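Attaching a single structure in structure tokens format; questions to follow.
Complex shown without one protein chain; remaining protein chains in place.
Coming up: chain A.
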Amino acid sequence: MTQQYLLSIYQPDGDAPPPEVLDPIMANLAALNDEMRAKGAWVFAAGLHPPSTATVLTAKDDEVLMTDGPFTEGREHIGGFTVIRAADLDEALEWGRRLALVLTPLSVEVRPIATG
């Protein structure tokens, strides 16, 4: 029986790094994703558009309030995520560690998924 984990990537708001910086990072990320697939750990992964493109919806008394997002204030937001499956936290943390190394200096949050 395995457990799924959400690996969230936190990154500072603002422009993405220039291609000469970003391209090798993306290549390493693709390689890591391939390795996750090969090992049967990969479930899903996605990169996100900037938080300025987000819209927040909140319902109250059947009315849904719409605000220009993102939901949380602050200078850092989730820039992408990977869902993996692992036998236990140690295995998940090892993938998370690899992801954090590829994406240095961004932080990676590892969180168990409750359902599914």
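The rule is short, and it goes like this: a residue touches a chain if its C-beta (ideal position, glycine included) is under 8 Å from a C-beta of that chain, and two chains touch if they have at least 3 such contacts; residues count from 1.
In this text, contacts and distances are computed from a predicted model.
Comparing "Peptide ABC transporter permease", "RNA polymerase sigma-70 factor, ECF subfamily", "Glutathione import ATP-binding protein GsiA" or "Phosphoribosylformylglycinamidine synthase subunit PurQ" against the UniProt entry of the hidden chain yields the protein name "RNA polymerase sigma-70 factor, ECF subfamily".
Taking the complete complex into account, A:Ala114 is the one of A:Val21, A:Ala38 or A:Ala114 that touches the chain left out.
Residue-level contact of chain A with the missing chain is found at 3, 5, 87-90, 92-93, 110-112, 114.
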